[in-house]
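With one protein chain removed, the remaining protein chains of the complex are shown where they sit.
Note that the chains take the letters A, B and C in the order they are written out, and that residue 1 is the start of every chain.
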């Protein structure tokens, strides 16, 4: 079991309140002040303390309702026609976990939104449909199921589905709650649709070459010049890596989507990853700082998060809060399973706040509550 | 005046609720979901939206109460004997502004605290006294009035005053609210006092040489190896710079305390600065993202923050929230004035969230409310 | 034509020698000194001054001789059985151009070398054969024609061909002349063959995913973790890029092989590139600092280098010295042509010595001498 920390030690606040102290506190209060020792033990926890709880959103439950939104409101009315997923403990900030927002957006053939931008960063993971596209800073990007697409901090963007396509559904991920909390978000509407400055898919066709960078392109943005990561390249890469690597005991074959110009996360405030759980794989449990939203991209299995089991299959979405133990299981003995995730690791890492701990008992596996 | 943004445009949510929609929302709610368009305009503001208000804490009001704490509780009982300053709109997170905590700590001759460490970063700015010291990672650092001292993320630290010293008062600055919000804070108590591994003041005596770095020291920490910035070096440097620079229209002669190994901020999550307002200087107003806590280190004057005037003199503390216009005035026509500040610019900058705007009217000066 | 610089101006040495001065020079010479003005104009040229000349090595001429070496000496006797290519003006330092060495190595089925390492960096570009491999720091890497392989600074390496393979020929590139000139080269012999620590091709199978990096691998080396860049990935990437880019006026579709963890050159002292000249493409001429060795990987054409035409086809090797005008022509109207190159751009760029100039006349095309 976890170490119990005791506040009855030197170095923690252990003041017994008295009438004199109470009067003192009142006096401080009138001056916009307080006595630190009355709050110290609360604001200085022994270990990281998450405010979210683990949650699972089953796509079977949500799909009908998501599609129904396309009958209830138009994209023009709604701005974006999205059902968002909200953590029971984070309703006040509209977050799915920690400071991360996620939602499911639906767009019908021939529909398209107007362009906008915001200081918050955004990403998409494609769930259903054909003929979908996004336009990022004048570059039209077409996408397919399980593709991962970014629309970074302050980049103009808009989405749509070709008239001869099929209704598209994708998961949005944004750090709106974080950027609001940091009191730095903004929003602007583009007057109409963006002009298409460059050939369709210029970004992925220029920057998807493994270990090759165009010699004559200048890129001065703080995010990846690669706007789309194609499942048809990503999945084979996972299979190749699985041939020659044991993988991580906690995560199987885990790869981060990266900015090919830096090797770092795709955007400044959110990262994303794809992991492959081999047939029958049952990882060990660990916990670490950082908040994660997962979507099952392939296969079926379950995760034990904070001692509870959450079963998932393709398109189900779930979250793992900061500093909560978690382990993943592929329920198939013959097929691999893949979990997409996005997270705030760029924030946690850049601010020096990452720490990790392996589950110390029971051969690394949690006992179900 | 500021541009008014109108939500009645394409690209913003403009849905009129109906009974059918209400029923739909109820259904979503049961699944841990919601319709984005019901919250979108609120969570995506047109401009950064601060949650704090400007506040001023006059040292004349607080000094007696701060000293009184040394009669009411011992350092052992209190952990740290500190009066903390709290923003009227941020009492829930014990913050002075944004996600920054500040307090005033008092230590009497011969007193010393036990050592501890936490993931949150801390800094001190010395207000009164003689013979004070801090011990950071085994290096004892002595300090004087207006010195600036850091005790970074996860560094062991403890404070005290020599038996033949005079009662010391200093301002503490920490990012406890931020690190709690990011669900990453922790705390540990050192068993007793740290052994003094190296000569007193090794850090400042090794790393304070202008433009010189010890060739044979290895430093692998993500924060400055210089733990103290001495007023007796800082103030002359400001005077020298003022001889040959016009200074910044919004801030006079403004310098950041930096890590001499990188030229960057002193710590990963908090920076600090010192600025000199020349005799009679009245800066222009601007606003920018990032939260700031100021202390007047020298002279007297006032700041206009969000259209209100806040008068300050030596030792007064005030705050400027994110995205609130502010300008500074030195009320003396013959003496310079100096403002120390600490802030979350390292966070704002690393996450790509900095933006700035000059006050567009009245020759750059706010009209008082 | 190029601007002519005249030394008869203020700021250049213009001293007329006299008997008194001659005596003075003699006196200086005895003290290990001299008068700067006697050498200044020579050692401070108006423009970069190459010491190499352009050269072309036709594979038709060399192939027989290269293969013959495998009858004349064994790998054990020769250390490495290599015919090296040497610039007529750089025989003293065994360089093909500038400070770059290149050679053609032949290995027969079943042969393998012992392992060694050196401070100089090395790379290979595969010209012929089947079943070839290299072992870099314990990782066996198999390769095919037109693959590009690195064996970086101080990495143990050895090469061989499988017993059931076909005689392999590849081009070696090293910066031996540079590292010797910088008085920093060294050499060590491994006692026997390296143990194979990891699965065959672990490096390329782990790091060749476009925009994906293994999350759990730690890499602390100053060079690319990707040891092989496969032609079967590189060539399609060039074709993709050519679909959506106009390319560079001087180089067509030019891509640098990069370290996927940094986006920078593959090694600290040598970089490598692949470029595609579209059917009928005739680039414009420019000159820049940095020395280049080219090998034609596909197609046929010619380059005009310093006013002379050099015709090349697959496997031919040629060089472009620093600050010599050059332009490239694909002679086919229907097929693309590809040029591999390696160069010292990492050195030139890191030391702040890069400059470039477009050919200013005749619509950017040199007039043949």
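Criterion: a residue touches a chain if its C-beta (ideal position, glycine included) is under 8 Å from a C-beta of that chain, and two chains touch if they have at least 3 such contacts.
Computed from a predicted model, the values in this text were never measured in an experiment.
A.B. asks: I'd like to know which visible chains would be in contact with the absent chain if the whole complex were considered.
C.D. replies: B, C
A.B. asks: Per the definition of touch given earlier, which of B:195, B:211 or B:333 contacts the omitted chain?
C.D. replies: Within the whole complex, the residue contacting the unshown chain is B:211.
A.B. asks: Would you indicate which residue among C:196, C:239, C:279 or C:351 is in contact with the undisplayed chain?
C.D. replies: The single option touching the absent chain is C:351.
A.B. asks: May I ask you to list the residues on chain C that touch the chain which is not drawn?
C.D. replies: On the chain C side, contact with the omitted chain comes from 9-15, 20-21, 24, 27-28, 31-37, 39-41, 43-51, 55, 57, 61-62, 65, 68-69, 72-73, 76-88, 93-94, 98-99, 101, 103, 113-116, 118-120, 153-154, 176-177, 179-190, 222, 268-269, 289, 291, 321-323, 344, 346-348, 350-355.
A.B. asks: Where does chain B touch the missing chain, residue by residue?
C.D. replies: 198-202, 205-216, 224, 226, 229, 233-234, 237-238, 240-241, 243-245, 247-248, 251, 253-263, 273-275
Heads up, the rule we're going with is that only the chains that are shown with their structure count from here on.
A.B. asks: Quick check for you: compute each chain's CA centroid and the global CA centroid, then name the chain with the smallest gap between them.
C.D. replies: The chain sitting closest to the overall C-alpha centre is A.
A.B. asks: Working from the CA atoms, figure out how many degrees chain A turns to land on chain B, in steps of 5.
C.D. replies: Here the rotation carrying chain A onto chain B measures out at 180 degrees.
A.B. asks: For chain A and chain C, what's the span in angstrom between their mean Cα positions?
C.D. replies: Each chain's C-alpha centroid was found; their separation is 43 Å.
A.B. asks: In whole angstrom, how far does the Cα centroid of chain A sit from the Cα centroid of chain B?
C.D. replies: For chain A versus chain B, the centre distance works out to 30 Å.
A.B. asks: In whole angstrom, what separates the CA-based centres of chain B and chain C?
C.D. replies: 52
A.B. asks: Two or more other chains in contact with one residue: find those residues in chain C.
C.D. replies: Residues: none.
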